[in-house]
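Yeah, one chain of the complex is gone here, protein chain that is, but the others are all in their spots.
Take a look at subunit A:
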Amino acid sequence: MLPCGSPLPAQIGLQVSNLSKDNYISVAEELYELSSDGPDGSIILLRNCLEQVNLAENDQNLQVKFDLLTLVIRNLIHQPNLGTILCEALRFLPSVSEEFLANLCRALKLSLPEQIALGLALADAEDYSQRQQGLAFFETKVKELCEDPVPDLSEDLVERILWGLYSSEALLKLRSSFLRSLPALQPFAVDSLTMIPFFKDVNKEVNTLREFDYVTISESLLSDTILMDMEHATDVVSLLEELGFDCTHSVEHCKEILSQGGPLLEGDVARILGTVARTAKGLEEVQNIHGPFYNTLCNGEAITSKLSSWRVDILLGAINQLNPSLNWSLIVSSLDYEGFFLPDENAFTLFMTMYKLGCEDPFPIDAICSHVWKNDEGQLSFLRHAISAAPEVFSFAHSTRKLMETEEGNLKSPNHAWFSLDLLEILCRLAEVGHIDQVREILEFPRNHCPELLALGLVQVNIIVSLKGTQGSFQEEMLSLVLRPQFSQVQFTTEEEAIAPLWSKLWSLNAEMLKMEMVNLLSSNDRSAYGQVLQVCRGLKVLHTVLNSMPSKVALKFAVFASRKGSLNLEKWLEEEISIHRDSFASVFLSLTEERHFTLDEMDVSMDHSEDQQFDISAAILKVLYAASGLLSSGILVNNIARARGSEAANSLDSNVTPIEPSLQEFKEIDVDKAANLYFERVYRGEVPVQTVVNMLQQFNQSPANSYEWKQILPTGHNCD
């Protein structure tokens, strides 16, 4: 149903009423589009057309409108839901009678079959009298049809008519006469499947429709292809599972069973391996159906021994004999089928045994790790066991993308799992599609045993997270978890001293991630974080780079901390930042100084600081800010800076601190011209909208402190208009 206020009715109505000869084709096309999705459009369209045709007696475009109506109706007649559309379209018309239909049909020159279809459609109406009218019209027209058969009636219509005739006992007579004339109307109708019940008596006994003579000629009791299709539809994999372990009694026997379906392809083999591995620990219920099967359908002697597990050597022997040219890497990729799941380690080991029996090449890790499977559960079950497998069972050593091997690493990850970037990447992806908990659990081990490897891997994983929201990606989350302990091992010293080689590796591999992690760490409430991060930065000699890429707020705090520790010249840094980032930076800084307790506490307890120090910092910041006011575009901001500085100055008066601020006079002389020019330049370049400047100027106007200076530049503002 259409939501209220949908533009659809309006649009259709407009188009229909504006229809003319000239725009006929384009309008018709458009209307077709509008009405082709769902019944609503069609109903509205039909209703509009009918109204237009009804209303406009003197409309010069009447003929075109008739054409459109005809087109619409002809189009609808073949839709299965004609009834609803017609009845709904007519619902609001005052009098729908048999006559109305007859007139309509005459005006539109509809053919007899089309008229019948219309009558039938009206018989679907909920309104009783409409329904009767429709039926009556239908009856008249069918009579006409019987008297004067139109050849080649569409079979769809034939069926509709028959159902119409069966809907009421009153039409019984007409029904039989219609059935009689049917061969003339549609000679093939008699053979149609859905017509059978109309032509046959419903005795309890039936005459089969399969003629002996016909069967003798065609020499087949069933249609030609169906048997073959059924044979091909045989799924040997389920068969194998249903019949159980005894299928692997001997190679010959196994072959016999596996060749019941079509040729054995990679997909089948994949499912066979998966099934065998899954059921390795036993089949749910062995109902002993294998024996009878063997006796009846295979030509062999009865099997006496009963196997209690799969004999994979026989199975693989049979598979390889049946199709010696299997592509095993394709098989492994085909494991992504619904139902693949390795429940335990044994299953995995069995699977790998089978793989090795089938193929001597190293396992195609790509097929497992290159993308998230549709059956992600299955993929995860495979990976989980692969990771913990002994190196002789499974090794990731030949991953395409992997970390540099180290001795220590080799010890900690014997099957090279944690060297494999492919593996890590697919794990991250799997976590993103909803398996976070499981992946976390899997990563628990490397996190505790070889965190460096994991960290190095994580920073190299390259995935794009689609729905990136407030919570970070799994990769970041994991990296934090891994790096926190690493950071905490870093001892802050005043000296610049060597740090673990891990950091420089991480930095060189993915500086962005490391920086992000630093920011995360700094934003946490860990008091020691600042010292650790600073130490790492100093060790890497990347303090400035790090600061520059941090969000302003964090960066400022960190910079303050760094300057306290003597690693940074705060004022210089501030100036640089302001000159680059201007307003955005300034407002952050300002807000920070305004939070009186933009505290140093959070940085490091051990660091002794006092109110004074805090003042110093705020003052220093404000000083730089104030000095850079000219670079800022927002008048409010500049004002606020000035005000903040004012109060700071007042405070400092109390505490006998000399104002750092340059005098008004100074400011005026030095900066006003420069600043004004700067503004206009930016307006000119389109960086700042004119209106902003105007607003700003107005504010300056109201501000007594600066009124003088700013008024001065007004005259030059002629191009503001």
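The criterion applied here is as follows: a contact is a pair of C-beta atoms (placed from the backbone, for glycine too) under 8 Å apart; a residue touches a chain by one contact, two chains touch by 3 or more; residues count from 1.
Please note the rule applied: contacts and distances are computed from a predicted model.
Undergrad: The complex lacks one chain in this depiction; which UniProt name from "CCR4-NOT transcription complex subunit 10", "Vang-like protein", "Serine/threonine-protein phosphatase with EF-hands" or "Origin recognition complex subunit 2" does that chain carry?
TA: Of "CCR4-NOT transcription complex subunit 10", "Vang-like protein", "Serine/threonine-protein phosphatase with EF-hands" or "Origin recognition complex subunit 2", the absent chain's UniProt record names it "CCR4-NOT transcription complex subunit 10".
Undergrad: From the list A:A28, A:L179, A:L330 or A:L697, which touches the chain that is not on show?
TA: In the complete complex, the chain left out is touched by residue A:A28.
Undergrad: If the hidden chain were put back, which of A:N288, A:N448, A:S524 or A:S647 would touch it?
TA: In the complete complex, the chain left out is touched by residue A:N288.
Undergrad: Who touches the missing chain here, A:Q60, A:S223 or A:S325?
TA: Hidden-chain contact among the options goes to A:S223.
Undergrad: Given the contact definition stated above, which residue among A:N54, A:N103, A:S129 or A:T234 touches the chain not shown here?
TA: A:T234
Undergrad: Could you pull out which residues of subunit A are in touch with the chain that's been left out?
TA: On the subunit A side, contact with the omitted chain comes from 1-3, 7, 11, 14, 25, 28-30, 32-34, 37-41, 67, 71, 74-75, 77-81, 83-84, 87-88, 124-126, 154-156, 159, 163, 166, 186, 188-189, 191-194, 196-197, 200-210, 212-213, 215-216, 219-223, 226-227, 229-231, 233-236, 238-239, 241-243, 260, 287-289, 292-293, 295-297, 433-434, 467, 469.
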